[in-house]
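Note that one protein chain of the assembly has been removed; the remaining protein chains are unaltered in position.
Right after this comes chain A.
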């Protein structure tokens, strides 16, 4: 019987036009992200191509020459100052011309440039500098050295993160969707799930069948949640596959720096947040993506539970929608305005959308809440979801259906 209820809910959901409209909007949004990622790749390649850099350098040299002329003509300057300025400008100019010559040379050998060679050169120079660097810089340099080593080891070009590759796209989609669109999309998709049965009063028809109210409500919850999860994640994976097949997937071993940890220290009578040195480490993109997908899924679960609760309590879809959107916008406004609220935000699921900062640990810098960690976000989300679900079930079980 319970499977019958679940099948019923699936059929109802996929008989509604609304379901397809929202799915289409999400697919369109994912398409926009492909375009955005491609444009930024194009820009990156353009500004980093030897040709662009040559013409850019030529332009700079032109300006520098004009500047020299202007100084020579300037009567406001004393002769002594003038001589100094001209000497400095000429030195800069000769450096630019050297650089231009080097760029032109590399343009001729463009195809022969091996990123590994230049990466190795970078690595060598970093190692040399490392010996003489102070403690604070050493920590950063150590990270850089490890990063370049990993890139060389797994044969991943250093600039791969700037390219529109399948896995890079997936990461971008998850980050941007979670932080900007997911909550609204889930509201549009789910806010009327229970309340729509009040008007017209189809709920009566459902509740006079010989099944418990708990089962009726749970079947709705399960269908809403699985549909939300599956439609979102499948769309993201399909787009990742599409971009990957056309542009290449990129390496899953690309190292990403995580594990930022902070502490409060008192300096000059002020309590300030400081990063604890030597806490960061690299994880491969594969692990980062899995964590991002997990956080996205967990956010979907807690958000759907919340929307579901509001939809169960309110008997009108309009009210359900208004309340959930109000909660979302209101909490974000308060988040921006109040530092106290930001510190508490590690306990409020509505703010678990900055997936990248949560995984890297930098969310602490933004919120000044040391409790805002990856693990806590998961624990708080699960507890909140269970509480919301229990509230929904208790209210629904006891309610008089007065339609």
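Basically, a residue touches a chain if its C-beta (ideal position, glycine included) is under 8 Å from a C-beta of that chain, and two chains touch if they have at least 3 such contacts; residues count from 1.
Note that in this section contacts and distances are computed from a predicted model.
> The hidden chain: which UniProt name fits, "Heme exporter protein C", "DNA 3'-5' helicase", "3-methyl-2-oxobutanoate dehydrogenase subunit VorB" or "ABC-2 type transport system ATP-binding protein"?
Going by UniProt, the chain not displayed is called "ABC-2 type transport system ATP-binding protein".
> In the complete assembly, which of A:180, A:201 or A:330 touches the absent chain?
Only one of A:180, A:201 or A:330 touches the chain omitted from view, namely A:201.
> For the chain left out of this view, which of A:7, A:84 or A:153 touches it?
Touches the omitted chain: A:7.
> Can you say which of A:75, A:267 or A:400 touches the chain missing from this structure?
Looking across A:75, A:267 or A:400, the contact with the absent chain belongs to A:400.
> Among A:49, A:120, A:137 or A:209, exactly one should touch the missing chain; which is it?
Of these options, the touching residue for the absent chain is A:209.
> When the complex is taken as a whole, what residues of chain A touch the one chain not shown?
1, 4-5, 7-8, 11-12, 15-17, 200-202, 204-205, 207-212, 398, 400-403
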